[in-house]
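With one protein chain removed, the remaining protein chains of the complex are shown where they sit.
Right after this comes chain A.
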Amino acid sequence: DILQWPQISKCRSPEMETFSCFWTAGNFYNLTVPRILQLLYKKSNEEDWKECPDYITSGQNSCYFNASYTSVWTPYCVQLASKNEVYDKKCFSVDEIVLPDPPVHLNWTLLNTSQTGIHGDIQVRWDPPPTADVRKGWITLEYELQYKEVNETKWKELKPRLSTMVPLYSLKTARDYEIRIRSRQRTSEKFGEFSEILYVSFSQIGIGCDHCTEEVEFPWFLVVVFGVCGLAVTVISIMLSKQRRLKMLIFPPVPVPKIKGIDPDLLKKGKLDELNSILACHDNYKTQLYSDDLWVEFIELDIEDPEEKNRASDTDRLLSEDHLKSPSCLGTKDDDSGRASCCEPDIPETDFSASDTCDATSDSDRFKKATEKEEDLLCLERQDNDESLPNLASTDPQRWQQNTQSGNNNVWAPFEDSAESSHLSVHTQISNQNSLTNTDFYAQVSDITPAGRVVLSPGQKSKLERAQREGCAEQNFTMDNTYFCEADVKKCIAVTSHEENEPHVQEQGYNEDGYFTTESLTTTVANLGASTAAPPSSEMPVADYTSIHIVQSPQGLVLNATALPVPDKEFNASCGYVSTDQLNKIMP
């Protein structure tokens, strides 16, 4: 047997007004008589040990200190001693040893039951321990409720709370429950004793559902497992599938930087020459080319070419034919930037402001045909020209180069060579133009051809251009009811309009068959008409730029017009001929 000394087991204050100390006597046979053991106490500010005032109230082996002996925040020391020996000693203050009594008067009421009657909610109520003076605020208590089914072993705990009532939700009505509560002082850690057990039985109040089937619990575990597996399988199958579209939809590829036309492999291999040529094809690196011949005047918009997008940009073609030579350039098929204007018979080569109503005929041809007044033939030929143009567009740029370089003479080639001659003439025209004016990198669009080509006008007027004014006025239109070819009309109007150099040209969408739509004719004529209203002698400064209003696919641009009166669209939707009456309306 182990010798056990008498020990002070605990000291406890239930309400912070009194306290008791308890001890064990040990197995000293000589000391089993309680009276021999003494409990002495001392307050911290006292010198002498005093004996316990009450050995009885708290039971055997206890000492009870009533309110008069209790000072809450004063340190006490107690010691268990017999006459000569001190067996145990403890020092504490009363506020540290507070362990409240259990709550009393537990009861429960039914809140509601579920629709099936299987579950129910109850409200549990109790009173604070009677000894604790909660009302005056001397002690603040916290309560912890525990409950379980009758045949379970483990208690479920609720969080400690200050209130003396708590609801319990979703209890099974078919089962009976046990509830117990204990309390503690709010800032302490230790709880007091448990209260008596409260029995909850739904059948007592007639709600119990004895023959209710057990609710099948949702198989969460299975759902989660199968869900995860399915998801994994789906993801893997998508990643491995060959269906690129699906893969791209769910796992979109991260875009890598890419420069159009440049092969990253070239960069890796370090082939700078090829790279330079590729870069050179793209727009921007042509500063050295300013001094070269600038075939700026005409931009070819070839609709029949489905590869329009892949062609080198217009500025390429504008800038120089040198780069058109480059084999790595994406195909620049159409070199017919030098379409001659056919409006000016007198100075065919230098007139660039007039609308390019004719596509491939040289100025001379047009002039001849105009004077011959073979309007129909002209238009037909023009149509032919339009169709033949794409063929020209596909000519070898080398050949074109040769042609242009071969001579600056005006070569009145036969019609089938009109393309070449037009190239030549245009070349000469442009070169002449160059000598007369400062060529700019940008040029204003002054008109649009029936083929959808854009006619640019140079930024500055040339003296030669003024000479063009007279040309159209001399022409006489037969004022009969025959239709005029719009080309002729445009010629004259275009000439007069050139004086003012109205920069505003309303462009229309490209017409498939090469003819002006009536709308386009209307507006252009209107523009021109409007311009003719102004005094011919005035020379307005030319705006070099026109803002683009709409870009209609690759073939059309709609430029901003500035307050031009647009006449009613009276034209028949014919092939584009203008009737005399209509013409009269337009012409001043």
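Here, a residue touches a chain if its C-beta (ideal position, glycine included) is under 8 Å from a C-beta of that chain, and two chains touch if they have at least 3 such contacts; residues count from 1.
FYI, contacts and distances are computed from a predicted model.
Going by its UniProt record, the hidden chain of the complex is named "PRL protein" among "Nicotinamide-nucleotide adenylyltransferase", "PRL protein", "Gap junction protein" or "SOSS complex subunit B homolog".
Of the candidate positions A:I8, A:L37, A:V134 or A:L171, contact with the unshown chain belongs to A:V134.
Checked against the full complex, the one of A:H105, A:K156 or A:R186 touching the unshown chain is A:R186.
On the side of chain A, touch with the chain left out of the figure occurs at residues 16-17, 44, 67, 70-75, 91, 93, 95, 133-138, 140, 186-187.
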